[in-house]
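One structure, pasted below without further comment.
A single protein chain has been removed from this complex, and every other one stays in its place.
Now for chain A:
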Amino acid sequence: MPAPLAATLRPGFADPVFDAQAAFRAAMSALAEPGTIRSLAGLDHAPAPLGSIAAALILALADYETPLWRDALLATPEIDAWLRFHTGAPFSDAPDAAAFALVSGAEALGDLDRFSHGSDLAPEASTTVILTVAGFGADTGGVAFRLAGPGIDGTRDVTIAGAPVDLAERRAADLALYPRGLDLLLAGPNAVLGLPRTTRIERI
(Lines give C-alpha, C1' and ligand atoms only; values in the text may rest on other atoms or scores of the structure.)
Protein backbone atom coordinates (compact mmCIF):
# COMPACT_ATOMS: atom_id res chain seq x y z
CA MET A 1 0.00 0.00 0.00
CA PRO A 2 1.51 3.38 -0.98
CA ALA A 3 2.15 5.92 1.73
CA PRO A 4 -0.61 8.50 2.10
CA LEU A 5 -0.05 11.68 0.09
CA ALA A 6 0.31 13.92 3.11
CA ALA A 7 3.22 11.86 4.37
CA THR A 8 5.22 12.16 1.15
CA LEU A 9 4.16 15.54 -0.25
CA ARG A 10 6.74 18.21 0.32
CA PRO A 11 5.71 21.77 1.13
CA GLY A 12 5.63 24.67 -1.32
CA PHE A 13 6.12 28.34 -0.46
CA ALA A 14 6.13 29.13 3.26
CA ASP A 15 4.33 32.37 2.37
CA PRO A 16 2.52 31.86 -0.94
CA VAL A 17 1.75 35.54 -1.52
CA PHE A 18 5.11 37.18 -0.84
CA ASP A 19 7.38 34.29 -1.83
CA ALA A 20 5.62 34.04 -5.20
CA GLN A 21 5.87 37.81 -5.64
CA ALA A 22 9.60 37.74 -4.89
CA ALA A 23 10.19 34.88 -7.32
CA PHE A 24 8.18 36.67 -10.01
CA ARG A 25 10.10 39.92 -9.53
CA ALA A 26 13.38 38.02 -9.88
CA ALA A 27 12.13 36.46 -13.12
CA MET A 28 10.81 39.80 -14.37
CA SER A 29 14.10 41.60 -13.66
CA ALA A 30 16.00 38.70 -15.23
CA LEU A 31 14.03 38.94 -18.48
CA ALA A 32 13.97 42.75 -18.48
CA GLU A 33 17.76 42.89 -18.12
CA PRO A 34 19.07 39.74 -19.78
CA GLY A 35 22.32 38.44 -18.38
CA THR A 36 21.90 39.93 -14.92
CA ILE A 37 22.02 37.37 -12.15
CA ARG A 38 18.94 37.72 -9.97
CA SER A 39 19.18 35.88 -6.70
CA LEU A 40 16.05 34.58 -5.04
CA ALA A 41 15.09 32.24 -2.25
CA GLY A 42 14.68 28.76 -3.69
CA LEU A 43 12.56 25.91 -2.44
CA ASP A 44 15.23 23.70 -0.95
CA HIS A 45 12.73 21.05 0.02
CA ALA A 46 11.39 20.61 -3.51
CA PRO A 47 11.48 16.95 -4.56
CA ALA A 48 14.80 16.03 -6.22
CA PRO A 49 16.02 16.25 -8.88
CA LEU A 50 13.89 19.38 -9.39
CA GLY A 51 16.19 22.29 -8.53
CA SER A 52 15.20 24.72 -5.79
CA ILE A 53 15.18 27.79 -8.09
CA ALA A 54 13.27 26.03 -10.86
CA ALA A 55 10.79 24.88 -8.21
CA ALA A 56 10.27 28.43 -6.92
CA LEU A 57 9.80 29.82 -10.44
CA ILE A 58 7.27 27.22 -11.52
CA LEU A 59 5.25 27.59 -8.32
CA ALA A 60 5.19 31.35 -8.79
CA LEU A 61 4.10 31.24 -12.42
CA ALA A 62 2.15 28.06 -13.22
CA ASP A 63 -1.47 27.24 -12.50
CA TYR A 64 -4.44 25.47 -14.09
CA GLU A 65 -4.17 27.67 -17.19
CA THR A 66 -0.63 26.63 -18.09
CA PRO A 67 0.16 23.16 -19.45
CA LEU A 68 3.52 21.94 -18.14
CA TRP A 69 6.06 19.81 -19.95
CA ARG A 70 8.95 18.26 -18.05
CA ASP A 71 11.76 16.08 -19.32
CA ALA A 72 11.99 12.39 -18.49
CA LEU A 73 14.30 12.95 -15.53
CA LEU A 74 11.79 15.29 -13.90
CA ALA A 75 8.69 13.20 -14.60
CA THR A 76 8.91 11.23 -11.36
CA PRO A 77 5.74 10.35 -9.46
CA GLU A 78 6.90 12.45 -6.52
CA ILE A 79 7.59 15.58 -8.61
CA ASP A 80 4.37 15.08 -10.55
CA ALA A 81 2.37 14.86 -7.33
CA TRP A 82 4.12 17.91 -5.93
CA LEU A 83 3.55 20.02 -9.06
CA ARG A 84 -0.04 18.87 -9.36
CA PHE A 85 -0.82 19.71 -5.76
CA HIS A 86 0.92 23.08 -5.60
CA THR A 87 0.18 24.45 -9.07
CA GLY A 88 -2.83 22.53 -10.37
CA ALA A 89 -1.23 22.72 -13.79
CA PRO A 90 -2.09 20.03 -16.33
CA PHE A 91 0.82 18.01 -17.68
CA SER A 92 1.50 17.98 -21.36
CA ASP A 93 3.45 15.26 -23.13
CA ALA A 94 3.77 17.46 -26.20
CA PRO A 95 6.46 20.13 -25.65
CA ASP A 96 4.89 22.41 -28.26
CA ALA A 97 1.62 22.51 -26.30
CA ALA A 98 3.30 23.60 -23.07
CA ALA A 99 3.27 27.09 -21.59
CA PHE A 100 6.19 26.12 -19.38
CA ALA A 101 8.85 23.49 -19.89
CA LEU A 102 10.94 22.24 -16.98
CA VAL A 103 14.29 21.01 -18.23
CA SER A 104 16.76 19.36 -15.86
CA GLY A 105 19.91 20.25 -17.81
CA ALA A 106 21.49 21.06 -21.16
CA GLU A 107 21.56 17.41 -22.27
CA ALA A 108 17.78 17.17 -21.76
CA LEU A 109 17.01 20.38 -23.66
CA GLY A 110 16.96 18.74 -27.08
CA ASP A 111 15.97 20.53 -30.24
CA LEU A 112 14.54 23.97 -29.45
CA ASP A 113 12.15 23.60 -32.38
CA ARG A 114 10.08 21.10 -30.45
CA PHE A 115 8.80 23.86 -28.15
CA SER A 116 6.10 26.31 -29.18
CA HIS A 117 7.46 29.53 -30.66
CA GLY A 118 4.02 31.16 -30.83
CA SER A 119 2.62 32.53 -34.06
CA ASP A 120 3.12 35.82 -35.84
CA LEU A 121 -0.38 36.79 -34.68
CA ALA A 122 0.22 35.67 -31.10
CA PRO A 123 3.97 35.47 -30.45
CA GLU A 124 3.23 35.50 -26.72
CA ALA A 125 1.74 32.01 -27.00
CA SER A 126 5.18 30.45 -26.84
CA THR A 127 6.81 28.11 -24.34
CA THR A 128 8.84 29.57 -21.50
CA VAL A 129 11.67 27.14 -20.86
CA ILE A 130 13.00 26.88 -17.30
CA LEU A 131 16.41 25.28 -17.73
CA THR A 132 18.47 24.24 -14.73
CA VAL A 133 22.17 25.11 -15.08
CA ALA A 134 25.16 24.55 -12.78
CA GLY A 135 25.87 28.18 -12.01
CA PHE A 136 26.78 31.71 -13.12
CA GLY A 137 30.03 33.65 -12.93
CA ALA A 138 33.65 33.31 -14.00
CA ASP A 139 34.55 31.11 -11.02
CA THR A 140 32.16 28.40 -12.19
CA GLY A 141 34.43 27.45 -15.08
CA GLY A 142 31.52 27.82 -17.45
CA VAL A 143 31.23 29.13 -20.98
CA ALA A 144 31.44 32.90 -21.51
CA PHE A 145 28.86 34.63 -23.66
CA ARG A 146 28.44 38.21 -24.81
CA LEU A 147 24.83 39.38 -24.86
CA ALA A 148 23.20 42.31 -26.65
CA GLY A 149 19.66 43.49 -27.28
CA PRO A 150 16.79 45.14 -25.39
CA GLY A 151 17.46 45.35 -21.67
CA ILE A 152 21.22 45.66 -22.21
CA ASP A 153 23.16 48.93 -22.37
CA GLY A 154 25.57 47.99 -25.16
CA THR A 155 26.73 44.48 -24.35
CA ARG A 156 26.82 42.36 -21.22
CA ASP A 157 29.22 39.47 -20.62
CA VAL A 158 28.11 36.48 -18.63
CA THR A 159 29.59 33.10 -17.79
CA ILE A 160 27.20 30.19 -17.53
CA ALA A 161 28.15 26.73 -16.35
CA GLY A 162 25.97 23.93 -17.60
CA ALA A 163 24.42 25.77 -20.54
CA PRO A 164 24.44 24.09 -23.95
CA VAL A 165 27.85 24.78 -25.55
CA ASP A 166 26.12 25.64 -28.83
CA LEU A 167 23.65 27.99 -27.14
CA ALA A 168 24.70 30.96 -29.30
CA GLU A 169 24.17 29.09 -32.58
CA ARG A 170 20.83 27.67 -31.49
CA ARG A 171 19.51 31.03 -30.36
CA ALA A 172 20.77 32.73 -33.52
CA ALA A 173 18.54 30.42 -35.54
CA ASP A 174 15.63 31.46 -33.33
CA LEU A 175 16.31 35.18 -33.73
CA ALA A 176 15.39 35.00 -37.40
CA LEU A 177 11.87 33.99 -36.37
CA TYR A 178 11.28 37.13 -34.30
CA PRO A 179 8.69 38.09 -33.02
CA ARG A 180 8.13 34.34 -32.69
CA GLY A 181 10.55 32.75 -30.31
CA LEU A 182 11.37 31.01 -27.05
CA ASP A 183 12.08 32.69 -23.76
CA LEU A 184 14.58 31.02 -21.44
CA LEU A 185 14.87 31.29 -17.69
CA LEU A 186 18.13 29.71 -16.55
CA ALA A 187 17.84 28.45 -13.00
CA GLY A 188 21.17 28.32 -11.17
CA PRO A 189 21.80 27.10 -7.62
CA ASN A 190 20.49 30.32 -6.04
CA ALA A 191 19.68 32.74 -8.85
CA VAL A 192 17.88 33.11 -12.15
CA LEU A 193 19.15 34.55 -15.42
CA GLY A 194 16.84 35.46 -18.29
CA LEU A 195 17.45 35.01 -22.00
CA PRO A 196 14.36 36.33 -23.80
CA ARG A 197 13.95 35.81 -27.53
CA THR A 198 15.33 39.29 -28.29
CA THR A 199 18.79 38.65 -26.81
CA ARG A 200 21.62 38.21 -29.29
CA ILE A 201 24.19 35.76 -27.93
CA GLU A 202 27.80 35.44 -28.97
CA ARG A 203 30.27 32.96 -27.52
CA ILE A 204 33.50 34.61 -26.35
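Rule of thumb we're sticking to: contacts are C-beta pairs under 8 Å (C-beta built on N, C-alpha and C of every residue); 3 or more make two chains touch, one makes a residue touch a chain; residues count from 1.
Note that contacts and distances are computed from a predicted model.
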Name of the absent chain as recorded in UniProt (options "Glycosyltransferase 2-like domain-containing protein", "DNA repair protein RecO", "Alpha-D-ribose 1-methylphosphonate 5-phosphate C-P lyase" or "(2Fe-2S)-binding protein"): "Alpha-D-ribose 1-methylphosphonate 5-phosphate C-P lyase"
Touch with the omitted chain, as defined above, among A:L9, A:A41, A:A134 or A:I152: A:I152
Missing-partner contacts on chain A, residue numbers: 13-18, 20-22, 24-25, 27-29, 31-33, 60-63, 65-66, 99, 119-121, 123-124, 126, 128, 150-153, 178-179, 181, 183, 196-198
